[in-house]
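Of the protein chains in this complex, one is absent; all others appear in place.
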Amino acid sequence: MLKILKYSFYDLMRSRWSYVYFLFYLILGFVLLFLNNDVDKAVITLMNIIIVLTPLIGTIFGVMYYYNSREFTELLLAQPINRSKIFMGQYLGISISLTLSLVLGLGIPFVLYGLFKSAAIFNFSLLLLVGAFLNFIFVALSYNIALSTENKIKGFGYAILMWLFLAVIYDGIFLISLVVFNSYPLDKFSLAATMFNPIDLSRILILLKLDISALLGYTGAVFRKFFGTNFGMLISMGVLVLWVVLPVLRMNLKLRKKDF
Amino acid sequence: MKYKILFFFFFISFAVAAKQIVVCQSCTVKTIKEAIKMAKDGDEILIKKGVYKEQDIVIDKPISLIGEKGAVIDGNNVGGILIFQTNNFKIKGLKIINVGLSYTIEYAAIKVIKANNFVIEDCIMENVFFGILIEKSKKGIIRNNKISSNRKNEASSGNGIHIWSGEEMKIYNNVMFGLRDGIYFEFVKNSIAHHNLSYNNIRYGLHFMFSNNNEYHHNEFRNNGAGVAVMFSKFTTMHHNKFRLNWGSASYGLLLKEIYDAEIHDNLFEQNTIGINAEGSTRINYKNNTFLRNGWAVKIAGACYSNIFTHNDFMNNSLDLAYNSNINDNKFDNNYWSEYTGYDLDKDGIGDVPYRPVKLFSYIVNKTPEALILLRSLFVDIINFSEKVSPVFTPDDLMDNNPLMKRIND
Partner (left out) sequence: MIEFKNLHKRFGKLVVLDGLDLDISKGGIFAILGPNGSGKTTLIKCLLGMVIPNKGDIIFEKKSVLRQWAYRDNLNYLPQIANFPPNLTVIELINMVKNLRPKTANSEELIELFGLKSFLDKKLGNLSGGTKQKVNIVLAFMFDSDLIVLDEPTNGLDPIALIQLKKMIQKEKDKGKTILITTHIMSFVDEVADEIVFLLDGKIYFKGTIDALKKQTNNDNLEHAIANLIAKQYA
């Protein structure tokens, strides 16, 4: 598996798109820090971007890589290697290279800016951690879609729809149901609804650091416990890990029956 | 003039006659009560190092009570400790601990009744019910004291410095924590509180009720139920204070209720659930304040008229402004808003398009508090944008026509 990982990783690290992605974050980091001079604001803007963009890029890279390397995958399948190792290798290769683009792209400007002396270091690391999680989750989700869809165009469409659903539509439905069922106690529902969407979950993790003052304005006891202690942080992290593990498990299950 | 001269001679005569009475465990005078009984007007009682277990010490003559380092009066959690019923007194350097708790009587470490011209300084009060309780008094100076307790709920706690009916009080350099209100003013006039630190109190760091023409500045209020509450008061001036980390469902940096004609300038509101919560507040000028990373920088709850916000910095607050109606009679002009995304083509430092501080999302959160969990979601950004383009739910005249491009207090 490590060998597959290594080659998928090399392959992606040399692709133009990895550089574009890396440069995008690099430029974004520099612009935010050196034109703005406000680390707090930079972290907030970055959060908005990371939460929307990393899932999108992860999704697109995932399906693209899968469909574009289909024939090569067949070559690998004819080698004496376990199937799941091939795909886990590719999966990790994509996720790690995307994460590296993110961490280096944003890390370099922040380090140059003197982040280590700034109090924002924790928020920033959390942001990168969440970004990394989103990469791993959305590459896994898009690989699942690609594995289940033979048609490249359809697979691509489904993947984009999934992103659109989780990034926008889900929150729309969520907000509408909150407004409609206004008269019921909603705190448990809200927290549960957050857990079922990795983008919302990551957003909450960052909010717990950035907007804790506002979140503590909630009256509900469940919220109070969730936001007021490290409990919320732990639960959210745990569920994020589940969001990586479950799609990866499904991938392996699917692979056992899949024909190429 | 006549009175002044008389007063002067009066004072001189004290000074001449004044003597010192020393209290200590091995002295002839062993208790404070004894010393007070012996003392004449203008005398000084020096309390030497040691623990004195006494309560209900009534001081009814103008004397000074000076504590040596290590002098402690322990009330044994029974009742009140020192009760001054005289003018022209002074108390300094004492440590007063363990005031009794009562749900009917306001026991205090130092109680002052109907006094004029007094000084309370350098005292440490620990595990108190009320710290300093002043009734119907004038011209008191309360400085450099440290008052603390470790109370858990409002009913069983008292206030640090509690003034009921007072005038011309000066309260400065005090530290208060673990109490109900750090400082409480009720029917207090022409008084001033500055350079105090009030933190971890159950209710308010500083509380005004029916108190007019007062001023407080350079204080810090941190981690209280609410930083400062100003209620039913007029002509209050608040400047250069720091309101920080007041977190909770009913927590504010500054709570304004039924107040008129106040000046609020050069304050810092940092990381409060709500920076300023204003209700029924009229003719208030907010100037040069910094709102940094609050949940809501300002929440206007209703019946607020003719308030003017100019030259304030709104920095990285989760929500800048919440309004619960769509009528607006307040003015926002020349503020800096970190959320502002406009441009300044003519380079005059003022954004070319107006800024709307009330978002649709903040309107929704007002109606459905749980919706806050969707803060900063892409969907929320989209609906905010559409509301910005054509306001339906938010007051459409509520905007800053001249948003600044740079921070004021950078």
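For reference, chains read A and B in written order, and residue numbers begin at 1 within each chain.
In this section, a contact is a pair of C-beta atoms (placed from the backbone, for glycine too) under 8 Å apart; a residue touches a chain by one contact, two chains touch by 3 or more.
Computed from a predicted structure; not experimentally measured.
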| item | value |
| --- | --- |
| Shown chains touched by the chain that is not drawn here | A |
| Touching residue (missing chain; options A:20, A:77 or A:161) | A:77 |
| Given A:10, A:34, A:122 or A:181, the one touching the chain that is not displayed | A:10 |
| Hidden partner interface residues of chain A, rising order | 3-4, 7-8, 10-12, 14-15, 68-72, 74-83, 256-260 |
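Here is the rule we go by: only the chains that are shown with their structure count from here on.
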| item | value |
| --- | --- |
| Distance from the mean Cα position of chain B to that of chain A, given in whole angstrom | 46 |
| Residues of chain A touching chain B in the complex | 38, 40-41, 44, 47-48, 51-52, 167-169, 171-172, 174-175, 178-179, 182, 186-187, 189-191, 194, 199-200, 203-204, 206-207, 210-220, 224 |
| In the complex with chain A, residue positions of chain B that touch it | 245, 247-249, 251, 271-274, 293-296, 315-316, 318-319, 338, 364, 367-382 |
